[in-house]
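What you see is the complex with one protein chain gone and the rest in place.
Now for chain A:
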Amino acid sequence: MGAVDLIRAGEPTPSAWRFRLHELAWRDLVEALRTDPLPFCGLWCDGADMHALFILRDAPLAVTLVLEDGRYPALSPAREVSTLYERAAYDLYGAEAMWARDVRPLLDHEVWPCSTPLAGQPGVSEARTGLVAFQPSEKFVAATGPVDGWGPASGGVAPPWHVAFTQSGGVIGLAESQSGYAHRGLALRWRGSRAEEACRLSGRLVAGQSVAHQTALCMAVENACGHVVGEKASQARVALLEMERVLHHLYTLADMAERAQAPLVAAHCMMLRETMLEQISPVTGSRLLMDCCRPGGVHLPQAEQMGALCDSLARMGLAGHPALQELWDSFPGLAARLTGLGVTRTEDLARVGLEGPVARAAGQDCDTRRLLGLYDGLWRYTAGRQNGSAADRAQLLLDEIAESLTLLAKLAVHLGDAAPGRETLSLPDAEGMAMVEGPWGRVAYWVWLHQGRLAQVFCHNPAAAALLVFEEAIKGQPVEDLPLLACSLGVNAAALDG
């Protein structure tokens, strides 16, 4: 039996897309997944059950297993990226993954006042106070060459994380990350929150991807309620998602250019972004587009201006795009610096399930927008270069900026001078799931509603898979290119740590 059949043979649940398995069936599923390519989205614990989410033809397919004595068979032997979810579930709940590939701490480095803080009965902790030591894997310990490190405080602006690496002659051999520095306990903060509070938190899980996170959370809540937001509010959400993509890609390109010693190109990207922000912030009320999307619709101080804003951004952005492209192509040394840097291999991307622009720049055909009803009649994917290097990723971001601006031009016509708003939701006891295409790929939320509040919230974003791809792609690269490569692959500690 294939993985899908094994899942569907499980006990039905109130959600048509989720099934409950017994432990032996779960073990069979793990075996089947070794050869079955069913895309894996994430694994979470709620204290009593483990839940795994898969994506079947862009629709969710989930499976649940009750924890037996706090244990469950690991999925990581069949899905490498599951190691990060399994380590998080152990640190937060004490849920033990049997036959796991990696059991090192991910979030809990014994500085918390208790262990397993989300478990019904948290454990005791040593509550250490000094700097956290790097905990290498056995493979890393066995590697040769002097060991060096980068982060968590590098003087830059990105959320904190640490990378240890072996090097020889300025070239990286093996790299391993240590995370947890940016862990704020989102899962606990979401637990028992009102929908508005949960939305505010999701908008601050990772800056630059706020609309994606807030929209996915709101849609998950609305799906649980059986509520469909109005057409104009839906269009406003798409407009916000695409504005965020344009702003995010300009920021990322600026970061890449700066790190590749092309400050003029970086300044050009930031200038264009800032010019757009001057128009965006009065209409949306937030430069980083936080809190614009709310459960039931959108919240925009000048909602009636959204159509005009889309039109203006599209005109200005598309007019300025050729100059940006030309500057990017012609700036001395930039193309040479990025070409061949951090090439992602198709098998690595497939192995860890990384999607989004990193995978698209390596020739993979993946974009959540394709099947989202929100984008009906609006979106058309235009493929660019696909060799998987930092240069290809940069070009893809440039292409996607133009694509999103074209989409905004279409949305301007649809929105006109409508003033999209929001409707009041009444929250039943139910679960819901939704996903959108964020700037770095798929963002999915799975929520359980109980007594008018959110009992549990699980979030999937591309950060876990991006970290594993980074650790592969950095091998053989110059040490000084580490931050540039992390930036071009979308590694983000805030998104990873939660």
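By our rule, a contact is a pair of C-beta atoms (placed from the backbone, for glycine too) under 8 Å apart; a residue touches a chain by one contact, two chains touch by 3 or more; residues count from 1.
Going forward, contacts and distances are computed from a predicted model.
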{"item": "Undisplayed chain, where the name is taken from the UniProt record, one of \"Xanthine dehydrogenase family protein subunit M\", \"CDGSH iron-sulfur domain-containing protein\", \"ABC transporter permease\" or \"NADH-quinone oxidoreductase subunit B\"", "value": "\"NADH-quinone oxidoreductase subunit B\""}
{"item": "Residue of A:14, A:130 or A:169 in touch with the missing chain, whole complex considered", "value": "A:130"}
{"item": "Residue touching the undisplayed chain, where the options are A:109, A:227 or A:393", "value": "A:109"}
{"item": "Among A:51, A:87, A:200 or A:460, residue touching the chain not depicted", "value": "A:200"}
{"item": "Residue among A:63, A:266, A:341 or A:411 touching the omitted chain", "value": "A:266"}
{"item": "Residue of A:94, A:117 or A:462 touching the missing chain in the full complex", "value": "A:117"}
{"item": "Touching residues on chain A - with respect to the absent chain", "value": "107, 109, 111-114, 117, 122, 129-132, 152-153, 155-160, 180-185, 188-189, 200-201, 204-208, 210, 251, 254-255, 266-267, 270-271, 273-274, 287-288, 290, 492, 494, 497"}
